[in-house]
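Report on the following structure.
Note that this complex is displayed minus one protein chain, with the remaining chains in position.
Up next is chain A:
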Amino acid sequence: MSTVQSTRSELSAEVGERQVVTLTEHVVEIISDSGEGAQRCGQSFGAIAARTGNGVWTVEIIPAEIQPPARSVAGASGNRVRLGSGPITNGGDEADLVVAFNEQVLLGRVHARELKPGCTILLEDMWREHRDPRIAASYAETYDLLVAAGYRIIEVPMERECRTLVSDARRGKNMYALGMLCAIYQFDLGLAREQVALTFRKKTQALIDTNVTLLTAGYEWALANLDLAFHVPAAPTDQRQVVTNGNTALALGVVASGMEICSMYPITPATSASHYLSEIFPKVGGVVHQAEDEIAAATFAIGASYAGKCAVTITSGPGYSLKQEAIGLAVMAEIPLVVVNVQRGGPSTGQPTKVEQGDLLTSIFGSHGDAPKVVIAASSIEDCFYSIITARRIAETFNTVVVVLSDASLATAQQPYPRPEFDPAWLAPPVDQSHVPDGLQPYAWDETTGLSRRFTPGQPGGMYTLTGLAHDTSGSVAYDPDANEQGLHARSLKLAALQKTLRPPRVHGDESGDLLVIGWGGTRGAIEEAVDRLRAEGREVSSLHLRFLNPLPPGLKEIMAGFDQVMTVEANWSDRLDDPIIDETNRRYSALAMLLRSRYLVDVDTWSEVGGQPIKPGRVQRAILRKLDGR
């Protein structure tokens, strides 16, 4: 590594000649056709930034199709990397700098309004001289258009430069681009080389060497040819950190929770959690069962839980709908079960890869009859990890279903967070095989808490027949209405008992003011950033982010009372009052607003956006301003 580090100092003189612009944060995008490696470039860039000590949030840019046609507006594939001096909790607003491998994917991002007006674009120039005159014309036309629109486009001969080093530049251009970015952002070339070696650690040494060569070439070319030089100072931290995306954190959470069985059926955007789990789970004797459908996945998990090994089933919207009857069974028969729903756009097949928080109410009220279950929502990548540990524990303590909500904005986003230190208390106790005390009944519901002790097959003296039919304390089918009501009562009490153990959530900002913004799930970073920006301008706004959605934590009413107005910010549908036929008598509010209004009789307003993209802090900021200024 020492030779690598010396390269840095040799080049540092040249760096010194450029004007380095110091920034507190920047949003960078790398986009290409799918298969050209922009995602890997972006992820590596994010990792290098994180290792340098920057706050980082990366967002995958994913086309809807696996293999969209090359050079298509809808085909942009890549990564957004937001880096900052302090912690970064979301993908930010529009991009400041873009590296694009062709002008069509670039147009896609322009149309999606993801680029800051006038931002800098490093554009592959091979298309200008393309032998297909239509392609050359399209390139020139787009170039002129964007320049006229005020973007600063720098044409870069990435293809030509890479060709001098490798025969197929399609493979490798991404590392060349990574080298350019590292030079632009003053990252250490030695560190970058190390990261490339790590990225390709499963490949041959020859391939690693080629990629390091490309990286270095891109780095040197940028130093020699670009007058772009940014520096986002990194705050060094002693804290040991890890970088993962939300789905990886979920899978690690499953391992850390002590669960041994995950049954699932593939569905975007949840699947990658199970992919990763399939890779690592056998190392601790765990099993990922790919069931024949989601109903089987849920009932398989229920079988395992009933037999003493609390299991998890991981899914997304459509699969979550299919699991409803099984969830009701677990609630009714009081079987612990963890259900993870990585939400996507709905209803129906909806928008598989897009961001939406549309499943809150179905998570709380889903399944027929009164089926009280616990619902928690992860609000950060780190939270994805800990939520599963919490969920397993609650499921087994309260013998019920715990739904963990994540969403597409957390699933594939990456962020550094403090490295979790394993605590053996996270694991489940061994399967209880002790003799059941004489006379104890399987549903001996405690009068205050509704809790009862679960009997597990293998326990002598505990034989009973579990049923999804209404049952009495002995587990026998209850034909009389009183016994049925007793069961409903006990299952309901359990939620209240859990609520008594929760602490009131902490307000972000002052505990009183003009407006309280309440959110849940993956919007936390954007909401808190918007609030911070407005507070810096002197606005009296605070926010509250809920992790427990069912039961809601104590203290909410008191917190809300400290503010003149309350509004939720959510990524699910709410009717707009400027629609001519929408008024207070028919307006459908966003999910959390609906819950808060009905529970606390507080006039909670809502602002929501269902654009399929992570909600941007700037958009929240504007929504808050409109609310504060009564517009």
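As a working rule, contacts are C-beta pairs under 8 Å (C-beta built on N, C-alpha and C of every residue); 3 or more make two chains touch, one makes a residue touch a chain; residues count from 1.
Following the convention adopted for this analysis, contacts and distances are computed from a predicted model.
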Among "Cell division ATP-binding protein FtsE", "ABC transporter permease", "Thiamine pyrophosphate-dependent enzyme" or "Carbon-monoxide dehydrogenase small subunit", UniProt-listed name of the chain not shown: "Thiamine pyrophosphate-dependent enzyme"
Contacting the left-out chain in the complete assembly, out of A:T58, A:S77, A:T299 or A:Q621: A:T299
Residue, one of A:T24, A:T349 or A:T465, that touches the chain absent here: A:T465
Omitted-chain contact residue, chosen from A:L427, A:A444 or A:I582: A:L427
Contacting the left-out chain in the complete assembly, out of A:E25, A:E94, A:E159 or A:D188: A:D188
Residue in contact with the excluded chain [from A:A38, A:I62 or A:A326]: A:A326
Contact set of chain A toward the excluded chain (per top definition): 1-2, 5, 47, 50-53, 188, 190-191, 194, 234, 236-238, 240-244, 248, 252, 255-256, 258, 260-261, 263, 280-287, 289, 291-293, 295-297, 299-309, 311, 325-326, 329, 416, 419-420, 422, 424, 427, 430-431, 433, 455, 457-469, 476-477
